[in-house]
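Removed from the display is one protein chain of the complex; every other protein chain stays in position.
Labels run A, B and C following the written order; every chain starts at residue 1.
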Amino acid sequence: MKLNFRLHAGNEVQDRALALGSLPSPRAQSGRLEIQAGGKTAQADWAEISPGTYSILLGEHSWDVRIEKQPGEAAGSATVYIVLLGARAYRLELANPRRRRRAEAAGAHEGPQEILAPMPGRIVKVLAAEGSEVQQGESLLVIEAMKMQNEIRAPRTGKVERIYVAEGAGVETGARLLRLV
Amino acid sequence: MKLNFRLHAGNEVQDRALALGSLPSPRAQSGRLEIQAGGKTAQADWAEISPGTYSILLGEHSWDVRIEKQPGEAAGSATVYIVLLGARAYRLELANPRRRRRAEAAGAHEGPQEILAPMPGRIVKVLAAEGSEVQQGESLLVIEAMKMQNEIRAPRTGKVERIYVAEGAGVETGARLLRLV
Amino acid sequence: MFKKILIANRGEIAVRVMRACREMGIQTVAVYSDADRTSLHVRYADEAVHIGPSPSTRSYLRIDRVIEAARRSRAEAIHPGYGFLAENPDLARACTKAGIVFIGPTAEAMELMGSKTASRHAAIASKLPVVPGTDRNLESLDEVKRLAEKIGFPVMLKAAAGGGGKGLRKVESAAELESAYRTARSEAQNAFNDPSVYLEKYIEQPRHVEIQVLGDHHGNLIYLGERECSLQRRHQKVVEECPSPLVDEDLRRRMGETAVRIAALAGYTNAGTVEFLVDRDRNFYFLEMNTRLQVEHPVTELVTGVDLVKAQLRIAAGERLTLRQEDIRMRGWAIECRIYAEDPANSFFPSPGLITYLRPPSGPGVRVDSGSYVGWRVPLEYDPLLAKLVVYGDSRASAIARLERALVEYEVSGIRTNIPFFRSVAAHPDFIAGRLDTGFIDRFLADGFPRREMPEPEAQLVAMLVAALESRREAAGAVTPVPATNAWKTGGRESLLSSWPARR
Partner (left out) sequence: MFKKILIANRGEIAVRVMRACREMGIQTVAVYSDADRTSLHVRYADEAVHIGPSPSTRSYLRIDRVIEAARRSRAEAIHPGYGFLAENPDLARACTKAGIVFIGPTAEAMELMGSKTASRHAAIASKLPVVPGTDRNLESLDEVKRLAEKIGFPVMLKAAAGGGGKGLRKVESAAELESAYRTARSEAQNAFNDPSVYLEKYIEQPRHVEIQVLGDHHGNLIYLGERECSLQRRHQKVVEECPSPLVDEDLRRRMGETAVRIAALAGYTNAGTVEFLVDRDRNFYFLEMNTRLQVEHPVTELVTGVDLVKAQLRIAAGERLTLRQEDIRMRGWAIECRIYAEDPANSFFPSPGLITYLRPPSGPGVRVDSGSYVGWRVPLEYDPLLAKLVVYGDSRASAIARLERALVEYEVSGIRTNIPFFRSVAAHPDFIAGRLDTGFIDRFLADGFPRREMPEPEAQLVAMLVAALESRREAAGAVTPVPATNAWKTGGRESLLSSWPARR
């Protein structure tokens, strides 16, 4: 099978493909894989050490890697990961063709967008009004958690169709905050 | 319900009873209990912190307690625990009436006794022979694990009826080593 | 020495104080709110008194309940930690009234030093260096204008009752002054219930250097070197070190002696910190005094070998300082990072929740002061400081190498932390070269996080492989932290990150 990745470094973006026989079973905790990328073939010996931590031997090079899935998804319905290799952190998107098709079919990317709470907390301020036009980057509301006030900003220019939360309300991660059209 | 305990301190032994409404569900991770012992009643607020670690508030006294179940069982089929309270370790047996009845019915305590491997390892020496009489404390066999040779001694005087393992064999914890009658 | 004390705090600092007590044979009493029943400080204490519901205004900030808990448990003294009631003179006074020792300075010293304008006034009166500006609240816009012209732009407007970066406003020119004045007053009103603001010269690329002092009740007052605290985000310190790369023997002695003189103005006792701004020409200006133990006290402990918490307890018990100024010798170099439950790849949003895995770093020269453990749910209600990673080496270079090593070892799952962010900081050339100022982190973040470096080919391969392996679970329908459809889009996060420097 072939997996399509997009690697980000600031504004630079590179597309890469990784070929491998098949993904190991979700229950497997270690194994060996032959992988191919950029015309090169390598033998990988992998072991899942703890949730999100892997030990990889690529030939005799040892990599202790931590990976964190980011909430939400990138354009084209890819899954976003932050991969930590030693002192360095990289952002990487794994394209998901099935999801992309679904998303395109639904026209989700062009249509309305639900803004979800990126963390649990309390709504201390609602700055936008239903029906108002907002610019990309404009503050929509403020969530307080852990003694910090965190502004939620508009991911794109649009109109606030609906606001689901009121000031003073508590929200969980992923709760719907408002709907942008 | 009432639980019967035996507390050990060297050769000194004391029997105690603990009364409490009922044992919390195995799935509960915290709660409150009224407990009685020695004619006194106390309110206990308990929380299981991690496997074998409990935080207990007895009134406003805070106890962070670690408990380890010992392999095997004591005379009378009690469960043996080592309880760690700060720098101190105590040995404590919890009587199990059901088990005791079963054991008594089977006459297990008086009859033959299977000696089990207290650790995984490799049998490096079998010192006893089938049919031989052994004294309490006599070496029966030697298991090597983690570069250490560990002698397994006779828990009581008796006759070795059967030896289940041969020199060079690997054993797991709890494997039958020999049978004493 | 005390037989039993109460610690009116939570988290890592409560555990830190209790560790000292345990080593000194002092019994400890914890106080806790609903959210903290299984927090480490409750487990660690000999006694624990429940003082209210989760919001700190109804628990940790309730002087009456703290005093009542101390009374009931017969604690002889109260250690306030930092934050919460630590700089509230009313707690000190309530202690005195209840016949309990407050482990800190007197209420009077706290009041004099706690007010920035009062302490500034006192320093000026004693001809000690302060940042050019006003030494009192400004009552009209006219006055602000006149003074700002006199001092010269840029200037800073600051809340008199402020702290933690709230109510701070930099003003570049006379044109901005009116709106800045209004905003600063309104912020000060909201944050501190007091609109008073004052004016200061803005120091370009300032460095924040502070001096640790210790005073006993027998007239002895000494300084224990400096700490460099220039690395700040949102005006909050995130990395501190001792000594400062900027400070030499001579400057240390001059700043130290100034700090001792300032503390003496208030008849200061116990541990305290005198903060200075240092400009590019190494002129130093008194900024304020923190009348408590600082978060970053461990770096001083590692370099001087003095246990500041034990010293606090001894001083409060009436013992004499056994250390004289000439006994304080600095050996080696220490650096601290504040480990927060926040997501550096997602606008540093808070990340409370269950800690599912933890592998703290260790080995030579590594100290972790933590209040967390695996299985503990980091509460939403309190500040996100999980732990402090402190490293020690024989030189700044070796301490930095060790810091990077320790950060790479540090593994936390279940919640997000700023550890990956610190890894990048520790590897940054300006940090390694000691080119620090209070704008460093903002400039650093202007490049975004993760940073703009494409991995080399083998690292790319490994990253893709691990993402592929990790995606096994998702493909199989395992739980994802956020619903996958219509999620809060990454685009939003991106724009937040790139707009970061413009935000306060």
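The working rule: a residue touches a chain if its C-beta (ideal position, glycine included) is under 8 Å from a C-beta of that chain, and two chains touch if they have at least 3 such contacts.
Model, not experiment: these values are computed from the prediction.
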item: For the chain not depicted, the shown chains it touches; value: A, B, C
item: Contact partner of the left-out chain, one of C:R314, C:R367 or C:R396; value: C:R367
item: Where the unshown chain meets chain C, residue by residue; value: 15-16, 19-20, 22-25, 298, 301, 305, 307, 331-332, 357, 359-360, 362-370, 373-374, 393-394, 398, 401-402, 405, 408
item: Absent chain, residues of chain B that touch it; value: 3, 5, 7-12, 14, 16, 18, 20, 23-26, 28, 33, 35, 37-38, 42, 44, 46, 48, 50-54, 56, 58, 61, 63, 65-75, 79-92, 94, 99, 108, 113-121, 136-137, 145-148, 150-156, 173-174
item: Contacts of chain A with the absent chain, listed as residue ranges; value: 30, 45, 47, 49-50, 55, 57, 60-62, 64
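Assume only the chains that are shown with their structure count from here on.
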item: Chain centre separation (chain A, chain C; CA means) in Å; value: 31
item: Centre-of-Cα separation between chain C and chain B, whole angstrom; value: 49
item: Shared interface positions of chain A, touching two or more other chains; value: none
item: Residue numbers of chain C (touch at least two other chains); value: none
